[in-house]
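Right, chain A next:
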Amino acid sequence: MKRRTFLQLGTMTAAASWLSGCRSANEKLIPYLTPPDEGVTPGMAVYYASSCRFCPAGCGILVRVSEGRAKKIEGNPAHPLNRGKLCARGQAVVQELYHPDRVTQPLKRSGPRGSGQFTRISWEEGLALLTEQLGKLQRERATDRLALVTPPLRGTLAELAAGFMRSFGSPRHLSYELLGPDWLRTAARRSFGQPSLPYYDIAETRYLLSFGADFVEYHLSPVQYGFAFGRMRQGRDTVRGHFTYVGGRMSLTAASADRWMAARPGSEGMLALGIARLILAESLFDAGSLTANGLRADDLLRRLEAYDLDRVAHLSGLRQDVIAEVAREFATTRPALAMAGEPVAFQTNGPDAVRAVQLLNVLVGNLNRPGGIYPDAGETTGPEDSFAELLSLVDRMLGDRISVVMVHGDPVHAVPPATGFQEALARVPFIASFSSLLDDTALQADLVLPDHAALESWGDVIPLAGTREPVIGLMQPVVTPLYDTRQFPEVLMATARGLGGTMAAAFPYQSYLEMLKSSIKKRVGPAGGGDFEVVWVDLLRQGGLFKANNGQGKSLRWAAGATLPDPGEPRFAGDEKQFPLHLQVYPSTAFLDGRGAPLPWLQQLPDPMTTVVWDSWVELNPETAVWLGISFGDLVEVTSPQGSLRLPAVIYPGIRPDTVAIPLGQGHHGGGRYAKGRGANPLALVALMGINREPQPAWNATMVRVTRISEKGELVTAGNPQGSYRSELIEI
Partner candidate 1 sequence: MKLSWLIGALAVVAVALFVVLAWMYILPMDLRDRSPVQPIAFSHKVHAGTNGIQCLFCHSSASKSPVASIPAVAECRACHLFIAPDAPEIKKLMGYWDRKEPIPWVRVYSLPDFVYFPHMMHVRAGLGCARCHGVVATMDRITRSVKLKMGWCLDCHRKHKASIDCWTCHI
Partner candidate 2 sequence: MELLGIFRDVESAAGAVERLVREGFTEAQITSLTSSPYPDGVLVKTDQRSWFRWFTLACGFAGAGAGFLLAAGTAWLYPVRTGDKPIIAFYPTGIVTYELTMLFFLVGTIVGMFLEMRLPPRGKRLYAPEISEGCIGIGITIHAGGEAVACGEGLKPGECVGGIAVLPADEQKRRAEEIMKEAGALRMVTEATL
């Protein structure tokens, strides 16, 4: 008998112990062909500094690489933003690299759109197809029929994309993101005369008043603000910062608050003005600050007369004494800080509501002060009304005035269908996608030119907000690319070269890396001195360019001639009789707007508030649930004027009885095995507001009704629903 046969016939006991130990006899031992780089010891892990581009926050990361494989992502302690900390999403990015359903090479559509039938092609063919399409537009002198759809880009990639579109001759570069902070910029421009995002010094504040700013989950820079929040709570010896949260749904951030004020959706701005009026009326304001900002207390008080406590309490559905107490606490605790976030902004009165909150900061005098609010030192440039651009692109697409769309990202999933984007996109004759997974957009594409995973890419990551010093994070490939993919900017450059002429001349670089280096070189300036290669290696080792504080020059000041915020009463889509409940759509902690859904670790991460896994759900107040005859886990139908969805119900004590909430992120048609067909996308319910007037991204202004379908919601929670109310048993 051969040895091998004998091994196979081995007794059960022995066989099983092999199974748990080593699988085969005498496995192979494969050494390197050439010795590894200096500093790499076989068997010891190496850390590479890079940056996270999963969300706009742009944290610095360290990637542990062992035997040429990325093992784990950790925060980069040297990065001023996240200081060695990292959120759940950032750590899961390694699964983007090793996702089993990645697109391994360019694909050409072979079946009808959305069918998922593709033929594998080579890069030459793929690039030729794209170049041919673009060349045709050039020949027909219809270069404006090309559109590029991306999430908001920053840094070198933004330059490159802009350069590409400019030299091609098309102004149709749409940088749109559902959760983009456009309105924050708008509000800042209207109030302070500059469109900069705010930097909140949460760590040093003693009283934090958040109007829907969910900084723990996603607002601007969650890791940075989370870190600051820890400091605010217990980082100082004698002071424990107080935190009050205003919002109709108790978000994860609100869960950490000392006081939760369940204000009626859309009333937050008016509530802020009510608080402002009370502070003025009781002379609790900071007189110096008002003077410095060119405001006069008596004038303000007079103009805010309409927001008396009685009316504000009525509008917000809160008790007068509570509002008054919060107002006094806020005004008498220094420093105190007010923030405004997405649930407030995505209302019809959004920008003014945000401005009303900022007015509070002016009143208590915490502009440009520790524990207060500063202008962000990051890039101020960014779209301020990308939503209008989106609608105009949709118009052009519907009018068949767009022939080629190049898409990076997944707008088919992340843009509300009420805008008509999906429908319009379907009319475009040629769609090229750069997704590395067959996501919803790639499924519609005619050509998929897969991008590298983040950990295989070069790049610079400029954090959206959250620093007082300008920061540029660098991305470097930490592993050799797994598949035959190419980085998106490389593809753009290759296409430009393929098109020749002025296009090729616009990009004199051999590679994106070269362009990146030259761009960084420019930013480093002469200060770096000496050999740039040495500086470059240092920067890579460090993880980016973290300049010393030179953002002192900028400061916030109430702009002369800025009008007073006037939120006005919010409007809602849907007749109140037919649709009695407010719908709040919020980014899921794990998936954000849906980009995290393909990653199994995030799918498996119990939602902190509901502990639901692998699914989406609708949150109902227990009272509402009783009224509608719905119990935990039931399958319900949520109907809005825009559409309807079926999903399981979660009884959620932390939500207003007149509100229901659904997390974003699920409901993908593509996106790999872990995301596909899971949950529902609540964007399908969201109605477009202000059709007749100026359209607004008021995603939280839709009314819905909820009906019970059956008890088979197939809801899975990590925590026991009954046990979750029994904290007294463990005495916490």
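Selection rule, in plain terms: all candidates are chains of the complex that A comes from, given by their letters.
Rule of thumb we're sticking to: a residue touches a chain if its C-beta (ideal position, glycine included) is under 8 Å from a C-beta of that chain, and two chains touch if they have at least 3 such contacts; residues count from 1.
These figures come from a predicted structure and were not determined experimentally.
Evaluated over the candidates 1 or 2, chain A touches in this complex the candidate numbered 1.
Contact residues of chain A toward candidate 1 in the complex are 3, 6-7, 10, 13-14, 17-18, 20-22, 25-36, 41-44.
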